[in-house]
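Every protein chain except one is present and positioned as in the full complex.
Lettered A and B in written order, each chain numbered from 1.
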Amino acid sequence: MKTNTVNLGPPPPSVNPPPLITLTTDFGLADPYVGVMKGVILSRCPSARLVDLTHHVPPQDVLVARLALEDAHPFFPAGTLHVAVVDPGVGTARAVLWARTAAARFLAPDNGLLSFLEPAQILELRRVENPALTLHPVSRTFHGRDVFAPVAGYLAGGLDAADLGPVTGELLRLPLPRPVAAAGHLHGEILAFDHFGNALTNLRELDLPRTACKVRVAGATLPLVGTYAEVPPGAPLALLGSSGRLEISVRGGNARQVLALQRGDPVEFRIS
Amino acid sequence: MKTNTVNLGPPPPSVNPPPLITLTTDFGLADPYVGVMKGVILSRCPSARLVDLTHHVPPQDVLVARLALEDAHPFFPAGTLHVAVVDPGVGTARAVLWARTAAARFLAPDNGLLSFLEPAQILELRRVENPALTLHPVSRTFHGRDVFAPVAGYLAGGLDAADLGPVTGELLRLPLPRPVAAAGHLHGEILAFDHFGNALTNLRELDLPRTACKVRVAGATLPLVGTYAEVPPGAPLALLGSSGRLEISVRGGNARQVLALQRGDPVEFRIS
Partner (left out) sequence: MKTNTVNLGPPPPSVNPPPLITLTTDFGLADPYVGVMKGVILSRCPSARLVDLTHHVPPQDVLVARLALEDAHPFFPAGTLHVAVVDPGVGTARAVLWARTAAARFLAPDNGLLSFLEPAQILELRRVENPALTLHPVSRTFHGRDVFAPVAGYLAGGLDAADLGPVTGELLRLPLPRPVAAAGHLHGEILAFDHFGNALTNLRELDLPRTACKVRVAGATLPLVGTYAEVPPGAPLALLGSSGRLEISVRGGNARQVLALQRGDPVEFRIS
């Protein structure tokens, strides 16, 4: 045992590491829609690796999908193609975008899903307009199958990005609500909830002072702790979650239910 | 950028494209049943690619599983093996069938799941009876693990279909209710619902006249539109869905709930 001294080195060079694609949709898993997308991708790139980020985005909830993409993509190998199809504008003239950063590639409708990409991060941004890349005919309701999946498959198979369509500088940004600072307070709000009933807020680690403090939400005052075990079972708490966001939780319980929290509820960070 | 002129050519020939298997069951994802099937398959064919079509078929609902298979399989690479285990007759004498068409292979209990295969499409149909291909003992309640998974694994690993069992000409067909035409009307019905609450009907694109028309369902008269955006948010509509079936929807909403729709509800297509 050589704790701390083992030299892992880089992962063994995979001669041809298979192209990796993640999928994020609001299609759910009850219908074969996601499976069909995978069939279309694999028809174009049989070696593609497919990972589901989530298909349980609430229907047409661009904000939740954006948070999933934003928080998850840094944990994938560089160059991974992240495909997001939460698309209230399907069948309208909204554009389809492909973006490349140093860390990843993204394919998504231009509806705010990629708002988290800072302009300086984007190395290349294109509108996907090449009709040779889609299924024919393109249905008006299932571009996941008819547009996003075949384009993703061709990209994974080595398509030159220049064949997607023209370079653009436009990307729709739906900014998150910004925290507001006041004397001794920082006002934020609840953005979304996870499976455990934890509330994700727009207060981020970098915004928060390191001094002792309390958090007020839904009429309750919660301690800011480092780990669940600092409060008794069943007690509410605030902590910096794994995504770097301030989260409202209940130890061993469901904060959304226990505290009757709703999206948009104000969260007040009191610097004591 | 060479829109419309790029020559994609065929996908690069994968020297050994891994065998592709899809899975459709009513097992849900709460239990390890689906994972266990995958373990059994991969024990026999470590290189198999596995794609979930859906595991949320309502328990024992052969019709819903058949629609999933019928609508999804054309989008997979030719030769894909589609395994469906929705099997109310597990433990009885119902046969297990393997079918080959020009587009795909299928492995399913003989209970109507493969009703959508026209006799002329079926190039080869066999009863799977070779006990050397199953786990031992075969449980009476989990043939997904003990029969379908090992057989799928051996097939993916290159088993000669002749080793499955004898050729047969019999396949149980559970026909969908057929639309009925009357003067100026076409009467259909609701077959199933998807995750978004859209109702799938038995009226197909090919059956419908191209003239302007209205659709009546559940006491409401809906416009037949080409895309959701043609009606205001919250309004009901009918459109030809991505599977080629007439669907009843609500823009940005759940038609099943909003219109209180039920399976079997009549749908009247009025030719104006």
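Just so we're on the same page, contacts are C-beta pairs under 8 Å (C-beta built on N, C-alpha and C of every residue); 3 or more make two chains touch, one makes a residue touch a chain.
Just so you know, these numbers come straight off a predicted model, no measurement behind them.
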{"item": "Given A:T22, A:S43, A:N111 or A:N130, the one touching the chain that is not displayed", "value": "A:T22"}
{"item": "Sites on chain A contacted by the missing partner chain, in the whole complex", "value": "1-6, 8, 11-12, 14, 17-18, 20, 22, 24, 29, 49, 51-56, 68, 71-73, 75-77, 80, 194-196, 226-229, 239, 241-242, 252"}
{"item": "Touching residues (missing chain, whole complex) on chain B", "value": "27-36, 38-40, 42-47, 50, 59-60, 88-92, 129-133, 139-142, 145-146, 154, 157-159, 162-163, 165-166"}
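By our rule, only the chains that are shown with their structure count from here on.
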{"item": "Where chain A and chain B are represented by their mean Cα positions, the distance between them in whole Å", "value": "30"}
